Every structure is written in C-alpha cells, then in structure tokens.
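Yeah, one chain of the complex is gone here, protein chain that is, but the others are all in their spots.
== chain A ==
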Amino acid sequence: MRVIVVGAGEVGSSIAADLSSDHEVTVVDIDGGQVESISYGEDVLGVKGDGSDVETLEEAGIEETDMLIASTNDDRTNIVTCGTASVFSDVFTIARVKSPQYLRTWERGSRVFGADFMVCTDLLAAETITGVIGLATAQDVDTFADGVVQMAEFEIPAESPVAGQTIEEADRFDSLTFAAILRDDAIIIPRGETRIEADDDVIVIGSPDSTRAFSAAIAPERTGPDDIVIVGGSEVGYQTAKLLESRGFSPRLVEHDPDRARWLAEQLPGTTVMQSDATDREFLDRENVGNADVLISTLENDQQNLLACLLAERLGTDRTVAVVDTVQFADIFEAVGVDVAVSPRKATAGEITRFTRGRHAENIALIEGNRAEVLEFEVDEAGDAVGCTIRELAGKLPDGVVFGAITRNGELTTPRGDTVLEAGDHVVVFASASAVDAVTGVL
C-alpha cells in the first residue's frame, strides 16, 4: 500500500516509522529540516511542501496513493489537506484533530471535510484517562464488540493477594480469560499452573463486570475512585472532566488562568473548578489533595505534569495519572513514580496505525508498543472459520495466540475448546506480534 503522511512532527514521524516496514511511505512537511531528518532516519520518501497544496500532493504521488494521513499539529491544515486530497477520489483520508468540535461535525455525515476517518487527539487522551482510572491498578483499557468485551492490562502490586497464585487459583471469574502475562521482555501465554508474580503485567479479556471484579481482586483495598482531582484545564483536562461528569463523577479541577477557569466553571456544571496554582503547597493542603483517590495532571507541559504528580504522591494521593506530550518521556514518568503516563500523541499514532493495519479486523489494541495485539474479527459467512471449533482453529495457529472472547448477537460467551463458530460472531483474540499475520490469515 502507498501511504502519504502529511506532517513530520512526533505523531507523523511515529506513524511513518510504524508503517514503513510494510508499506511505501511518503512524508510531506513544510519544514525541510524535518523532512530531511525523517527520510534519513526511516525508509521513507520525503517531500518538502504544504500538504494542503494540490501540487505538493501531486509531487508526492497522490494519484497512485491508497491512503493519506494528515497529522500536522494544526487542525485546520489537516482538514484542508483531507479536503484537497479528496479531489483524488481513490485515496482514503485520515485527519488528526485536537479539537473535538471538528470530530462532532465529522460524525454528523459521511465524508465531512473530505475525511474518511478522523482521530481526535485530546478526546482520545481523555478517553484513555477515564478508562484507566475507572479500574484501580489498570495500565491500559480498551473496549471491543460495542463495549461488551473489555481488554485490560494490570500491573500486579507486590502486596496483592493475587501475587504468587497460579492462574487456576486466580481464575474465579465467570467470563474472564487470562490472555497473557508480560514478564520483563517475555510474553507468557498462561496455562492453569502458571504462577502470577509481583510486577507482572497481566492482560485479561472479558466482560466489563469481570474485569472490574478482577481489578478489585488484585487490590481489594483500592475501591473505585470517589475523589478525583484534575490539575490543568487544557483541552484534555476539560474533556476528561466532561467524560467523568457523564459517568456520574464530581471531579475537582484546578486551573491557573482566571479566564479559562471561569469558562471551565461555566461549561462543567458537575465539576468544582478552582482557580489556583496546582503546585502551591498551601492550596493543596487546604483542599486536601493528599486524600484524593486519583490526581490527573493535564497541564501544558511535561515538567509541570511530573512535578504536580510527584507533589501529589508526596502528599499521599493514592494514584497519579500524567499526560505526557513527549512520547519518549512516558516510560521515565512511570519509572520515577507516576502511576500511569498517558501520551496523546502515542495514542493518536497508535489509533491511526491500528486503523491502517486493521481495515480487515474490526478493532485492534496495541500492547506495549507493538509487542502484541488484541484484535477483533467478525466471522465472515464465506470464511473458513464458520463451523470450526476453537480447538480446530487453534491447531492452525502458532503459539502466542489466545481466544479471549466471543460475542454472538451482542451476548458474551467465554470460548472453550469445543465452541463452534457461527457467521456473524465477533471474536476477540490476543496475538503476540509474530503471530498477528497468521491470525489475520485464518480469521
């Protein structure tokens, strides 16, 4: 497939790098330096120019291109680029936007702005944050099959009652499948006798209720969060508060700028907005931030987010979530004590990449970069899988594949060896990176 990526910033570069191994990628950017550095670093073609200019797109070979991804930092540029590219009717266009306002418009009709797909960075980040804090100790949460199936990744704390148990002992949940254990660099496909150790990352697939129950089993002392503090009224902070409100939470939001704080207070009826510096110790003490269940830092820059989270940890806040702009910092944040680092750019790049890969799969979640994937397939009437049992299918697949869940007419069934697949079933499968192609081929 030929792909044009417009914008060679962090998101664009990351997408280009992900796609370059399997596809022919052309990167367009107005900044010659950026173009140069990416074409040296990755196996891609670089074109200097304005992506919303039809001549630049022609120079990049738009006429022979299958897909265009507009991922500059500017919403309007991305939208205009998609609009321009849609003149060439064959190309599939993806626009990245920050503001949810464009996404809402796009959702209203087919191919609004000339975009076939739209990814909203800030909304995606907010959704990731709300998903993660809904489950104590979860590192990552993703939903499949219209929300019937959830995939969650948990880090097992040392004091957890689950640490040291075998899978058989830990498996007390009706519709929950242990898909994988990530231990250091290894991916372990669990058997009944596999022992769960402290600091393992456990990936489970099942109904939202069962993942919540498992979350509670890992850390019984941590109940769902009541007291949530959001620090920073950026777009991500605002969207997070809004999503939390819609789920019945009443968060507190701290914003430094008086005008912005006023605006937020007017937009968020269920949130207590406070106008203050989030690193003001006296304020944090007075507002009892140390007793909060979760602190989410969505300030404008990474250093401030790190500082706010560490300060909150020092005050005694149970859990901290930080937004990280610079993708490489995410690991460092988690290493120094921030519980969860959410990178909007990484999430966006991931969403776009998985969309480009997964146009045959219904939905994909990437685990730990690209080490593994959770994929959702709809069983095709004409496909080979119809009428097969899970055991038969598993025989055709390499190791590192786990059938996580099957939904039939919107109802979840836990897959067993003798379960027979029917047309229209949705199958959620965990696959290590090496097994992805095989899975895609069989299903």
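Here is the rule we go by: contacts are C-beta pairs under 8 Å (C-beta built on N, C-alpha and C of every residue); 3 or more make two chains touch, one makes a residue touch a chain; residues count from 1.
Methods note: contacts and distances are computed from a predicted model.
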Problem - Protein name (UniProt record) of the chain left out of view, among "ArsR family regulatory protein", "TrkH family potassium uptake protein", "Acetolactate synthase" or "Pyruvate dehydrogenase E1 component alpha subunit" - result: "TrkH family potassium uptake protein"
Exercise for the section: With the full complex in mind, choose from A:C82, A:A170, A:I228 or A:A261 the residue touching the hidden chain. Expected result: A:A261
Completion exercise
Of A:V80, A:V148, A:V273 or A:A322, the residue touching the omitted chain is A:V273
Completion exercise
Hidden partner sits against chain A at residues 254, 261-262, 264-266, 269, 272-276, 283, 287
